[in-house]
Each structure stands twice: as structure tokens, then as C-alpha cells.
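Let me begin by handing over the structure; questions about it come next.
Here the complex is missing one protein chain, while the rest keep their positions.
And now, chain A:
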Amino acid sequence: MKKTEKNVRASRSSITRRGLMLGVAQAGIIGVLAMRMRKMQLEQADDYRLLAEGNSVKIRLIPPARGLIYDRNGVLLAGNEQNYRVTITREDAGDVDAVLADLRRLLPVSDDAAADVMTEIRRQPPHAPVTVADRLSWEEFSRVAVNAPALPGVSPEVGLSRNYPHGTDFAHVLGYVGPVSDYDLSQIENPDPLLRIPKFQIGKTGVEAKMEEVLRGRSGQRRVEVNSAGREMRELGRKEGEPGVNLQLTLDTRLQNFAHERLKGESAAAVVMDVTNGDILAITSVPSFDPNLFVRGISSTDYRSLMEDDHRPLADKSVQGLYPPGSTYKIVTALAALEAGVIGPEDTVRCPGYIEVGGRRFHCWKHSGHGRVNVIQSLEQSCDVFYYEVAQKVGIDKISAMAKRMGVGVRHDLPMSAVAEGVAPTKAWKQERYGKDWRIGDTINSSIGQGYVLASPLQLAVMVSRLASGKAVKPRLIRSMDGVEVPVPEPEPLGLEEAWLDHVRKGMIAVVNGAHGTAGKAKIVLSEWKMAGKTGTSQVRNISAAERARGVISNNQLPWNRRDHALFVCFAPADNPKYAVSLIVEHGSGGSTTAAPIARDILLFALNDGLPPLEAYPSSQRKAVQSRFDALDLVDPDTVGTGAKSRA
């Protein structure tokens, strides 16, 4: 008992001592913890709070609605269509393969497409939605929406995507949009952060590309709270962006459609211009392509067939295509000669069918010769020798200067892709370009629009418009922006004497209406719409002396791609010009036979603002014209873009 007492006392004092020591040590550690809390939560709270904000609050951009594009009458040319699509998010789906398999029971997704989706899902972060199927019908879309609860991670979404209701008709002028590529980004200094949104679409060609800044609009911003995986949890604030500017073009849908249809089957381009203000009413290049295919992502087979077509559907022949203008260039040479005074209005030149310069023989197209011709007759009959002679006296540099005044060999400022500059050659130009001296033969070739001269259909249209109006009209495509008219600057006078212009116009009237006119068959018989024009046939091959000796092979015996280009430029009404048309049919053989009748139809359509009346044609042609019109597959703009048809 005593021992126990003693033991207990020893134990008690030991435990009390040690217990107190432990208590003090624990209190000390608790003190350290408290100090640490104080430091982190009170002293450094602001720093940590800043870090937390950055952690969880992100700025997300709201893509603006792209500006719409209308024609001059308010017909929609490029719109934004509601696009029903289905996306899948790896993070939420869990077993992606199983969910995708279930989804494919509801939607037709090909094996290839499914494999693509799987690759994309693996490439993207887990929270990023990947599009499985696009452009679904309402039925398909609602089928997915109804079954969504059974499909984790699958979400039916509605977005906007670009749509071109008129398809091929405006493909070249409007261009198309497509997702931003790395190349696009590298081309832009300081790119809009919008462009970094995956699959954001920007204009790739045409008006869509040139007016990109205007059409795109300004992005809005959303402040969102995200989780550690980057997934949005809720929206904290929102600032709406500004939609893109709506553009109204100078184009006329029905005229464009008519020109397009009328040229179908050819490889051709046509430009219709208002000579008073430069408005481009139609600018077409055939064959064309469906820009909607590019927006949706064109299949490689479709793309290959476009690339391999020898009629080059992807090329815009109207502004980008350059051709020797042939005899249409005689308008320039004639004006240059008249202004230089090397020939008077009534002076004549004798055409024996050829001239000989420096031991070389230059032939007129009419080997028997035209006899004595003045300016008007030379245009009417398209006598080459007349121009060979006067050009030598004027000199190439003055002809070139005149061409540029008339709009040939200068780059016109149009919001379209790859607008070509063309060539109105000078001595210096040849020296610089080829390092060779200018030869007199070059002047002779240039005088009739061959040799080095190259012009686009747009430039020829400008040339005719300037001749017809006597003013330096400039082509324009944008009529109004968001309803605000783009002012048309008063065109400057050309600075050419009216008498000379009138002389050339008379020559062009004679081409169509004169007794010997090269385009006599393309006459308009209604006197108030009397047409003036000029044919052109430009060689795409050299005719050697040996070949000439054997007899020149006629065009229809040649393979298509070696035949001559057929050109025709015209304006009407002749006494009070309103519209000008320039037209080229690649390898169309003859300006008078192929190009002139088509140009006349287009010009009449513009004048009549609808299908030309048969009374405008010579009575002998009316039957043929009627059947030609009946064969056309014209589209009424009022029925386009109203849902049912555009989706089909």
C-alpha cells in the first residue's frame, strides 16, 4: 500500500510536468498556425484574391452577326442562316465512343466523319465542344434535342452561318467566307482577338474579303466564371457587340442572273456598267461555283473537279482575267490619233490588205483590203491597216497614255479579289519588263490590241463608259452602307474634245448599224435603244508566214483552247448613253458572231429592266431569240432566299 502511494506520487508529478510541457508546446504550435492564418488571410489577402479572380474569371468574346449584303433593289445576296448543329464535349460525355455510337443511331454520320470527330475530340481540351453534325434539318435536330438527356455531353446548338441564296450567280464578286487559317492570322498585324475563336469565319475572297473589316462588326464580351477545366459555370456580365455593317451593292440580281444564264456553257465574262455614275450592275464570270460549298467545307472531289475544269470556274475572268483586247482597242488608238492631230476626222488611209514595215508584212484581217477609209469607216469595218498607219505617226507612248485615260492598263479600285492592272505598253515598260528595245512592229501590233496589250473585261467596260459619257467615270460596287448612301463623286471630264469622242461614237454606231458594220447582225431596231458597239477578235496563237501561205485554218477546225477570243463592247442608247457592256467569250472564235449577240441581249435586259422585248430585234431573228430565251433557266429574286428554296 505504501509502495503504491509512493508510485502514484512519482507518476503524478512526472505526468503533471510532462503534460504541462506538452501543453505549452501544443499552444506554441497553435500560435504558429494562427500567425500563419493572420499573415495569409489578413496581410496577403489582396494578393491572393487577385490570384483567385484571375483563376476563375475569364473574358469570352461574343461573335457579332456578320453584315448582310443586298443588291441594289434590296434582294439579299449574302445572309446569315440559322445553323442547327450537334456538338459533343468529352468532359461531360464520359464514354465518348458509346455516346457517339448512340448518337449515330439518331443521325446519319458516316464512318469517315465519325473517325474525324474522334480525332478532333482527342485533339481538343476536354471541355471544348466538338461539332459532330452540321446543318441538320429541323427533324434531325429535334430528334437529338428530345433524346439529349440520354446522351451525356451531347448538346444541340443553334449558330449563324453564312449563306448565299443565289449560289453561283455571285460567286466571284461576293466571294465566300471560311474559317480563319494560321496563314490568315500571319498576314494581319495585330489581329482582332475574335479571329482566334476556333472556326470563326472571315471573308476569303471577293467583297467578303475586301470589306471584311466592315462586315465583321465588333465583338461583345462576356465575363464568365470558369472551373479548373475551363468550363463555364455562370455568366457574370455581358457587353453586347455591334453587328457588322449591312452593304448594298450596285448589282442587279435579275440582270446578273440573266447574264450568267445567257453565258452558260461558255468560258466567258461580262460587265454591265452605268455610264453616268460607274455603278456596276452586273459582273459575271462563267462557269462559276457554289460559294456555299466553301462555307460548309468543300469535299476534295468537288474541289478537284473545279480545279481540273479547263473553263477555270474558280478564276474570276471579269476583273482578274487579262486578254488582248483586239479590235476593241482601236477605240483607244483612234482617240489618240485624233487628239495628236495625225489624222483629221475626214482624212483617209488606203488599205491594200497589208503594209510592209521594216521588211515585215502586217496583214489586215481582210486580205483584199478596204480601199480608202476614214476614222468612222475604219471602226465600222474594223480595218487594221488604218491603225497600223496612224499608230506609227502617233507613237506608242501617246497611245498608252490614252489607254490609261480610258481606264485600260490601270488598276481600278473595286472591292474584289485580284483586280488586275492589265498592260498598256510603252517603250519604257518593254525595256523594264523584257530589257529589250521597242520595235515599230510592237507599235503596229499594239494599235489593234494585240502584242503586249492586255485588258480585263472590267477595263473595257470602263473604256466604253468613258467614251460614251465623255467623263472619267470610275467603277463602283458599294451603293450604301447600313442604309447610308456612299456618295458618288461627280466624275471628272475626260479632257478630250467632244468632237473626237463623237467621231469614235459614230464609228461604233456604224459597227452595229452601218451598211458594212462588222456587227450588223446584232442590231437593235428600236430607235430609242439604238446600240453602238465594237467587235474584237484576239488571237491566242501566232500565225506564221508558212501557215498563212497554206491558208489560215478556220477557227472551228482548231481545238477549243487555240481558237480566238471573241470580244464585244457596246453602249446604248447611242444618242443618250445609259449602259455599257463589255463581254469576252474565251476561244469564242469571232467577236461579231459569238460575242455581239450575247452582249446585245444583256444590254437590252438592262435597258428594259427585264427580258428584252422581241420588237427590239430585227424581225428575221425574233423567232430564234424567243426560243433562246425560252431555254434560259432564270430565277425570280422574289422567290429566292425565302426558306424552302434556299435549303433545297
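Just so it is clear, a residue touches a chain if its C-beta (ideal position, glycine included) is under 8 Å from a C-beta of that chain, and two chains touch if they have at least 3 such contacts; residues count from 1.
To be clear about the criterion, contacts and distances are computed from a predicted model.
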| item | value |
| --- | --- |
| Undisplayed chain, where the name is taken from the UniProt record, one of "Peptidoglycan glycosyltransferase MrdB", "NAD(P)H-dependent oxidoreductase subunit E", "Spermidine/putrescine ABC transporter permease" or "Cell division protein FtsX" | "Peptidoglycan glycosyltransferase MrdB" |
| Residue of A:11, A:119 or A:181 in touch with the missing chain, whole complex considered | A:11 |
| Candidates A:52, A:115 or A:307 - the one touching the absent chain | A:52 |
| Hidden partner chain, touching residue among A:44, A:181, A:608 or A:626 | A:44 |
| Of A:59, A:98 or A:233, the residue in touch with the unshown chain | A:233 |
| Missing-partner contacts on chain A, residue numbers | 1, 4, 7-8, 10-12, 14-23, 26-27, 29-30, 32-34, 36-38, 40-42, 44-45, 47-49, 51-52, 55-56, 225-229, 233 |
